[in-house]
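Every protein chain except one is present and positioned as in the full complex.
Letters are used for the chains, namely A and B, taken in the order the chains are written, and counting of residues starts over at 1 for each.
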Amino acid sequence: MSKSLKNVVPVPHIYIRENVLHKGNIAGVAGDKTAWAKDLNLPRQAEHTFFAGCGYQFMRYVEGMMRAAASIEKVGLGREKGLGISRAFGKIGIDLPSISAKVAAAGREDTYTRILGGAVSILLKLDFDVGYLYEDEPCCGSPLYYSGFLDDYIENANKNFSIFKSHGIRKLIGLIPACTASLRDYYPKYVEGYDLEVYHFIEVVAQRLKETDIKPKLKENVTVAYHDPCQLSRYLEITSAPREVLERIEGLELREPEPEQCKQWSTCCGGGGLEAGAPELCERLGLRRLEELLNTGAHVIATHCPACVMQLKRSAEKLKADVKVMDLVELLDEALP
Amino acid sequence: MSIVKKENLSADIYERIAYGQDGIQPDLEPDKIPAVVVKPTSAEEVSGVVRYANENKIPIYIHGAGTAFKGSSRPKRPDSILLSMQGLDSVELHEEDLYFEAGSGANQYELEKLLLTHGYMLPMNVGSKYSATIGGAVAINTIGHMVDICLGKIIDHVMGLEVVLPNGEIIETGTRSIRRPAGIDYTRFFAGTEGVFGIITKVRMRLVPNYQRAYVVGFFPELTDIAHAFMRLYKEKLPPPLYGELLDKKACIAPFRLRELGEPLGHMGLAIAIGHTQEDADQQAHKIVRVFKTENALEARVVTSHKEQEDYWAARDNILNILQTPEGEEKLLPMGAVETSVPLSHLADVIDYFRTGHGYSTLHEAKLFVYGHVGTCDLHGLWCTPASWPLEKRLQCRNEALLLENEVNLMWGCASGEIGQTAMRISFLRKRWGEAAYAMLMNIKKAIDPNNILNPGNLEGEGYDV
Partner (left out) sequence: MQEEILGFIQTCINCRMCVPMCPTYEGWATQSAFGRLAAINLHLKYGLGTEEELSRLLFQCATCRRCQERCKMLSTNVTPTDIIIKTRQLLARKALARERKGS
């Protein structure tokens, strides 16, 4: 890659682009992103197709990659050099990020893919007719859009539309806010004849819950502060649905941050892509947001986005805060009978 | 420079561009980009910078947030120091003596929120309060939307200042008593003089207790009905409301849509009455409703729902929403802006003049929105042009609006009451109050700032050919 591109796009983004285009996922891990659904035996075709995305499955690899990059940096090699070394290994067939990430991730509970299973479990409990494309599910490509690779994004989007069409997909339920926003709002701009109906998980769940008299209930009472992910609150513009769901859960007390720090004004935690270009700044954003959430006095911080979960968890660890960071899915799945 | 810490100064090109760009069109000219942006954190540091600039004859442009609307915050001379006061943002309450002290860079909105938590209010309210500073407000002596004769202009609440003179000396003015000095009070040399005589670093202001408020909204068939309503209000010797606002029907559409308030029934008149108790406030509000109805209001009522109060106020306050055009429609740019405070009996005449009385071609071609603080006799006209108009034509629109503003003020013997008199408005200043007074002003400036380092070009009207 010439000096030219490196000058205008941060190196980690360039790597992510290659990962997405050549390996079909953001971490470039030659692994199976459908393992979480192996035993679920979901049909490929159904009224609603669940779009799992890459985030949850690969967060632990991204986390591991970032930790590895950070420790390489500590040794004085520089983050870019670290990623460059991994690329060099990649050229000779050794998947270094995957190995180092696996090593870094080893011994820690895989919190993320559990969330995917929980989401599908909720949909099934609420009688949705749900399918999943398994290994045919493409990467939505949104990292390409935000990093500046618009032409690659458009090509990828059109390719994906053909994939969806070839499977007879009409309705998507997305879980990752960024992917869902991309599929709902950007694809129609760049794909001719785009006619998929795209919903976010929480809006269909909130709607369905309203139509039933199910009473979700937690075993123990918890105080919860909800962190609106940027993509969910300001791109998808969904702020009431998560609250309707949380407030429906018996035993759950919702504590909101300041009015200018929540809902459509929710302060960004920094988890969504800022790390690659500005790691120290990203860390500061995470710590600041965590403080705002801690000020509510809640014992649990619930959010609804893999990047936010990762970022807030890391920030809580750094501050040694006595708080549990969870995805809203985990709370709801536990509370639903 | 070892006068300020390295982290409080920036020579980065983009930082300099951002600070140099003021709150209006057009773009900052490349040759006027400041040489450096400095953000001192104490009066001593400000003094050091000023001394250095004075010795080396370097222009200083003083910024609170740089949001002034008449060109006063834009650098007029090349290679200047852009002095940002945002590092001086401390706030201290002294309730026992009924005052607070704030660094001139304290943000107005943050200050307002802080005062409210203690049961006080900030006696001013500008649309730009989210970005603007208290120092800027005091330097221009503005209270924005509020009605002057209700609580007074900001200078009426200023008990004292800390100021850095153009030679770098730091002085203190005023008093700690709620009765301010009669006779010579140095505070008045700096409050309201738009940063040309000295740099305000700290403000001491009296604590104003927060009043209870009652909101009145009315919709009128004719814009001049609203003018007549407020003329009647004062004729009946009713106490001045805290706010009296006017928003023409055209200007209601976008903000109402944004806040789901439906289609406006007519031109909107809004008033906020205050009282020590809610009953007092409500009583005043009902009187205003009666006045509105007498002047043909299609609908007039006291608004009690908190959300509705916020929404109607926001629809008026966030005037810039009117520039939001639906996708596909051509974008509008605010080119011609008029702000004039007129005699009470001529409120309706001025509205008519804005709309039809003048002979300016680009203004007639542009899209006009009339709005303003009618309760304090202050009217705004905003002429918006399609973005596709060539720059020359858009600048012509801007100039014609300035000329119109001058005409109105000269014809009816008044002046602008909200955003100051320097920079763009100097030609008016000279016509309105005459050359003798202007010569006196320039002599005073020469005496206080012989090297002309503070905001040079603003008193000269440099860069504006109208």
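The rule is short, and it goes like this: contacts are C-beta pairs under 8 Å (C-beta built on N, C-alpha and C of every residue); 3 or more make two chains touch, one makes a residue touch a chain.
Computed from a predicted model, the values in this text were never measured in an experiment.
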(Q) From the list A:G118, A:G273 or A:P306, pick the residue that touches the absent chain. (A) A:G273
Q. Which residue from B:I3, B:A35, B:L238 or B:L258 sits in contact with the chain not drawn here?
A. B:L258
(Q) From the list B:Q21, B:Q212 or B:T294, pick the residue that touches the absent chain. (A) B:Q21
Q: Spell out, residue by residue, where the missing chain touches subunit B.
A: 10, 12-15, 17-19, 21-25, 27-28, 30, 33, 37, 39, 65-67, 86-87, 107, 109, 128, 130-131, 258, 314, 318, 320-321, 323-324, 331, 333-334, 387
Q) Where does subunit A touch the missing chain, residue by residue? A) 1-2, 4-5, 7-10, 13, 145-151, 230, 234-235, 264-268, 270, 272-274, 276-278, 281-282, 284-285, 288-289
